[in-house]
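One protein chain is absent from this view; the other protein chains keep their places.
Moving on to chain A:
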């Protein structure tokens, strides 16, 4: 498949995706198919949903360390794909889990931190769903194109 231009990509994926980074993934595909990037993207979906589950669990258990760790984990893969809103959300969770404010200053109140994680998690889920729709649309469209072709 030929790479769609930036405007088209942006219209499909929305502003939650850093195009340069995502294109780097797309460029790793063999010419003519997008198996690799599909597996990465759908692998990420799986990973993200699992992580959100784990985060819910940790939130219920008030395990801030675990939350920070999970935030860091998902931040890494979302950053790799260029899903910047998800990445930023995850970083927030990582920081709050470390009992830090966004500027790095310490926040000793565990409850405040838990509350903020909860808010951040909600926000990151919504951001995630948005890019998930966009990405699925992107790959569906490709499929259609290929079928049509």
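The rule we apply is simple: a residue touches a chain if its C-beta (ideal position, glycine included) is under 8 Å from a C-beta of that chain, and two chains touch if they have at least 3 such contacts; residues count from 1.
By definition in this document, contacts and distances are computed from a predicted model.
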item	value
Undisplayed chain, where the name is taken from the UniProt record, one of "COP9 signalosome complex subunit 1", "Two-component system protein A", "RNA polymerase II transcription factor B subunit 2" or "Nuclear pore complex protein Nup85"	"Two-component system protein A"
Full-complex contact with the absent chain, from A:16, A:82 or A:134	A:82
Chain not shown, touching residues in chain A	21, 24-25, 28, 36, 39-40, 43-44, 47, 69, 72-73, 75-77, 79-82, 87, 91, 104
